[in-house]
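Let me begin by presenting the structure, written as C-alpha cells, before commenting on it.
A protein chain is absent from this complex, but the other protein chains hold their places.
Let's turn to chain A:
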C-alpha cells in the first residue's frame, strides 16, 4: 500500500458517497418545484402538503450534498496536485464557472425558499425553488464537462515547454460529445432516484395507513413518482445506448472491459452473467445474448467490437510498455449492476402503476411494500455502479491517452497524511450516513404535515409573529 492507493481509495469513497446525495438533489429539486407549481396553479392543498413533505426530505438530503461537495473541489489540489497542474488550464475553468454560475444560484435561492414562505409573495417564492433547481441541474453540466475531458480530452494541445495541457477551444470542451450525452444520462439517472423516492414513501403510507384523509395526496405522489421513474428509465436507456456507442468510439477499451471481451469479435454477444474466473478470461457458464454487444457498441448487430488483447497491444505500441487494461471484474460487474438495478426500479414503478390502475386502491401486500421500499435504493446503486464503471473503466488513465492516474497524485502528501484524511473522511461520513438515514426515515414516517397556507408577507407591524420556518 502506498500513498497513491490510499489517495485513489479516498477519491473513490468520497466521490461515490457524495453522489448518493447529488441525484436526489438534482431530481427532487425539480419534482418539489413541480409540486409547488401544481399547488400554486390549482390551490389544491394536497400539493402544498406534498411540497412541504418532500421538501423536508429534500433538504435533509441537500445538506449532505453541499458539505460533501466542498471536499470534491479541494481534493483535486490536495491529493491530485500534479493532475491539477497538468490540466488546470482546462479543467479549472468549468469548475470555477460551476461555482459562479450554478452554486451561487442554487445555495442563495435554496435559502430564500427555505426561509421565504412568509417573506416573499407566493409567485416569487415559487420562483426561488425553480431557480435553485435550475442551479442544481446547471452545476451538473459543468462538472460533467470537466469529467468528460478526462474521458475524451478535446479542445486542447500539449505544450512540451511547460509539460501541461493547454486550452485551445473552450467551446469544444463544453460541447465534448461525451459531455453532451453524459449530461442527459446522469440527469435521467437522477430522476430515476427522485421518482423512486416519491413512490417508496407514498406507498409506505398507502399500505400502512389505508384510510387517511391524506390518501389522495399519497396516491398522487405514488403515481407521479412512478411515471417520473418510468420516463426517466426510458431516458436512461436511450441515452445510455447512445453513450455506449460514443464510448466504443472514444474509449474502446472501456467497452471491451464492460464485457470482458478479450478477443475482437464481429458479431459480439453480450453476456447477462458469467460464471467462471472472476475476470471472465475463463468461463464455465455464460448467459449470452448474441449480437447485443455489437449493437450496443456500434449500432450494427454485426459490428466489430475490439477485444482487450488487441487494444492492449495497440496501446502498448502507441504509449509504450505497460498495462492499459482496467480491472475487468470491476468493470464487468459494475456495468451489469448499473443496468440491472436501474431496470429493477423501473419494473417496480410499472408494478405500482398497474396496481393503481383505474383508481384501484393499493393492495395490502407485504411484497409490494417491500418492493416499494427497495425502490430508491436500487437506482442509487445503479448510479453508483455507473460511476464506478465509467471511472474504473478509464484506468489506468486519469486523462485518457494523456496522463496516467499514478502520475497525477500529489508528491508532497505522505502516506501518513493521506491515511489520516482517508480515515477521518470515512469516519465522519459513516456517522453522518447513519444520522441522515435515520432522519430521513423519521421524517418520511411522520407523513405529510398539516398545512395552513402561509400568510402573505406585509410590511405592517408583525414584530411578534413567529417565523413560518426557523432552524
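The criterion applied here is as follows: a contact is a pair of C-beta atoms (placed from the backbone, for glycine too) under 8 Å apart; a residue touches a chain by one contact, two chains touch by 3 or more; residues count from 1.
The criterion applied here is as follows: contacts and distances are computed from a predicted model.
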Record-based protein name (UniProt) of the chain missing from this complex, from "Spore gernimation protein", "ABC transporter permease", "Phenylacetate-CoA oxygenase subunit PaaJ" or "Cytochrome c oxidase assembly protein": "Cytochrome c oxidase assembly protein"
Absent-chain contact - pick from A:4, A:59, A:235 or A:314: A:59
Touch with the omitted chain, as defined above, among A:4, A:101, A:373 or A:451: A:101
Residue touching the undisplayed chain, where the options are A:44, A:166, A:265 or A:310: A:166
Contact set of chain A toward the excluded chain (per top definition): 59-60, 62-64, 66-71, 73-74, 76-79, 81-82, 84-85, 87-93, 95-101, 103-105, 107-112, 114-116, 119-120, 164, 166-168, 170, 410-413, 417, 420-421, 424-425, 428, 432, 435, 439, 442-443, 463-471
